[in-house]
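Every protein chain except one is present and positioned as in the full complex.
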Amino acid sequence: MTAVAAPVDSATALLSVRNLTCRFGAVVANDGVDFDVAPGEVHAVLGENGAGKSTLMKLIYGVYRPDAGELRVDGVPAAIDSPAAARAAGIGMVFQDLRLIPAFTVTENIALALPGRGVRFQRRALSARIAEQARRYGLPVHPDALVAHLSIGERQRVEILKVLMAGARLLILDEPTSVLAPQEVDALFAAVRALRANGLSIVIITHKLAEARAIADRVTVLRGGRVVLRNADPAAHTDAELVEAMVGRSVPGLAGHRQPPGPQVAPVVRLRGVDVTGDRGAPALRAIDLDLRPGELVGVAGVAGSGQRELCEVILGERRVAAGSVHIRDVAVHGRPRQALAAGAVGVPEDPLTDAVVPGLTVTEHLALADLGAVRRGLGIDWRAVAADAARREERAGLRMAAGDRVVAELSGGNVQRVLLTRALGAPATVVVAAYPSRGLDIATTRRTQELLLEQRDAGAAVLVVSEDLDELLAISDRIAVLHNGELAGIVTPATTDRYAIGQLMLGGDQAAGGSGSAAAGGSDLR
Amino acid sequence: MIVDVLTGGVRGGTAILYAALGETIAERAGVINLGTEGSMLTGALAAYAITAETGSPWAGVLAGAAAGGLLALVHAVMVLGRAANQLATGLVVLFLGLGLTSMFGAAYVGRAISPFQPYPVPLLADIPWLGPIFFQHDPLVYGSYLLAPAIWWLLYRSRVGLTIRGAGERGEVLTAYGHSPQLVRYLAVVTGGLLAGVGGAHLSTAYATAWFENMTAGRGFIAVALVIFAAWHPLRAVGGAYLFGAALALSPALQARGLGFNQFALDALPYLVTIAALVLLGRRRSNAAPEGLSRVFELTPAK
Partner (left out) sequence: MTDTLVRPAPEQAKIVDNRAKMWPRVVVAVLAAPVIFGAFAAVKGVDPLAMYADMAMSLVDPTQAQTVLVRASVLVLAALAVAVPARAGLLNVGGEGQIVIGAVCAAGVGLVTDQRLPGPVVLTLMVVAAMVGGAAWAGIAAGLRLTVKVNEAITTLLMNFIAIDIMLLLIYDPWKDASGFGQPASRPLEDTARLPLFVPGGTLNTGIVVAGIALVAIWWLMSRTGWGFRLRVVGGNPEAARRAGLRVGTLLVTSMLVGGALAGLAGLVHFAGTEFKLRPGMTANFGYVGFLASWLALHRPLRVALAALLLAAIAMTGDSLQIDANLPAASVNVLMAIVLLVVLGFTRRSNK
């Protein structure tokens, strides 16, 4: 259902998009999207992961080319075929991965982005201009500071200044608040308002309802590549309506025919008070208390970057905890993968190419890494035993792996994943930690993977599955833990919840009501 | 004696300084060139040969620069165009330089040239202590006095310098704003070779005023290490270059005075000092490295 409020005349709109379609192979990322931005407004684009928001913005910014549809700037059709063209049309974009050079100062970064005149780079003049613009728009930055020393919030301000000084009239901010602390969000919004007061338009891509409400004049909701709610006034819709637009309604999940093991069963994996620092120094997990019991499958839901990756890594010993403790079968895991592996944990990594694929090694050799100790024979490796074990795993897993002598680095993404899944799930384990296991797989393989995870659970393993597919989680999980901003927003059971409720927790809708703190909705009895 | 040593330090360190300044530019752009030693060597030969043929050491310097730059171009093509391993390629290029200079240099061994003459700077050369140390050298030494700050200005105050350093840190950001990091790197590497060639030219036409096989004796490697030691900062390279020059000059100076320090212990000093410096400043230095260069050091050789 598409609700349209206050249609905007494409002649007066600053930016107007009609029927925009973009396909990547078989996937339709944007399907007939209509979208307008008026001059001097803040427009939020809401949607779940994968709804097509980023694609739409990249189309507008010239990173991608549309397969169909048209784009108008100031009412005139514009051919935006590159970011340079977009910049020339007055469109600027602040990406989530900030395009900054940490070793440079603020001024140097901005100088790089501006077309230059002359041999000298006018450092002092530029610094003065930057300071003046920063004051004007409420984006305090010190022009001579090294970007490496700036917080993420400050770096974002530099990006915004960079875009402004390159002459943008329309700023697109891609998930700007996902890495900010609440006070920094307030500062950002103050700046956004200042920009609006100066006649600029700002498009904010976000999945956070509360913030969209706080800042946006109008809201457009995307779901599955289509516009589901267009140019809506956020004040005219309740949270419930907006969330429903974003995640849609679905038939509540069938009640599981099993009872998850109750609290009296001793947990196999215990996390207590776990704080984890992420790669960039910001906290990725805060005060996590979680138990995984043998014979249960716990799903982990959350928008990207909520701490799921760090959670998996910490259990598998691949990352240290900044505070708290992780135990597998009462053995403390101190950030050494060997300990976790010895305790019987296996993992399906989120990023196979960087984390698991060894160039030059064959499929069989990768499978040997599952348990090198077991296939040792004297000083060497009993490759026959490895092959036999591989065959057993393959049969167990039923995933149609590539031949043993194929070099894994040369396989397609899906085939690589099949090898890694066979390795991890093809033999009984104590703990299984799977991050986005079905990513890149076809339907049949996805189904089989889900069955494998359930088989591991039935055999007594504690299984943790991170997925962006809520339906998948609802179908296979005994419990679902929802992460939001590094904290456990709640733990629910499929029988008593649905996508909508999970969506609320994921998106922090509950938090908007003013309550802060973790584990609010789920209740500690479900820990 | 101290004056002698320091004077020798400036004289002997000039060749290293030229090479180090050139390599600073290249590494700032993200490419390490172990073949700098080769560029110095070919520069030394080319300069000597052209000086011998034309009688003009200045023509020799030009030839030396060209030769050094050409060899560095080979390195650039391999590393940037064919994605070959930077460290291995550098050594191969060195071998190429060794072979070429040996092949074409035989005719010039023992042949005399009219080298660069020392040119005392009027007034300044008469200052006690500082005069002899800094102002009684050949023109190339004076050139290096100007070059170091010039390169500093290039890297930190000019637009070109921004693109060079940007290419060495995050090339993708350069691409996002319409620059070509690859082109920048090519130019940086070739420039590095040009300057190393000038350094070699100084070695053969001013310092040793001779040509013999392998006359650079590892100065190119010292220059590369010096760049790291100086945290990729052109002005800090000056001190290091003169320090090594002094270490090289120390031995003959001591011998001349009949003091019996072991010559080989002194010979090893520059390398020991370099390693010690890298160790002591280790973590901080590796943090100061241009990001692109760190990736080169992390990358493993091909299987």
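To keep things simple, chains are lettered A and B as they appear, and every chain counts its residues starting from 1.
The rule is short, and it goes like this: a contact is a pair of C-beta atoms (placed from the backbone, for glycine too) under 8 Å apart; a residue touches a chain by one contact, two chains touch by 3 or more.
A quick note: this is a predicted structure, and the numbers were derived from the prediction, not measured.
**Q** From the touch rule at the top of the page, work out which displayed chains the omitted chain touches.
**A** Contacts of the unshown chain, counting the full complex: A, B.
**Q** Which of B:150, B:183 or B:265 sits in contact with the chain that's absent?
**A** In the complete complex, the chain left out is touched by residue B:265.
**Q** So which of B:3, B:70 or B:100 would be touching the chain we can't see?
**A** Here the residue in touch with the unshown chain is B:100.
**Q** So which of A:184, A:318 or A:478 would be touching the chain we can't see?
**A** A:318
**Q** What residues on subunit B make contact with the chain left out of this view?
**A** 34, 74, 77-78, 82-85, 87-89, 91-93, 95-96, 98-100, 102-106, 171-172, 175, 181-182, 213, 218, 221, 224-225, 228, 262-265, 267-268, 271-272, 274-275, 278-279, 282-283, 286, 297, 299-303
**Q** Contact with the hidden chain only, please: which subunit A residues?
**A** Within subunit A, the residues that touch the unshown chain are 24, 27, 29, 49-50, 52-55, 63, 304, 316, 318, 337-338, 341-342, 347, 349, 354-361, 365, 368-369, 372, 376, 379-381, 409-410, 439-440, 468.
Everything below uses one rule, namely that only the chains that are shown with their structure count from here on.
**Q** Starting from the mean Cα coordinates of subunit A and subunit B, work out the distance between those two points in Å.
**A** Chain centroid spacing, subunit A to subunit B, equals 48 Å.
**Q** Per the contact definition, I'd like the list of subunit A residues that touch subunit B in the complex.
**A** 83-84, 99-104, 108, 111-113, 116, 118-121, 123, 359-360
**Q** Mind listing the subunit B positions that touch subunit A in their complex?
**A** 157-163, 165-166, 169-170, 172-174, 176-179, 290-291, 303
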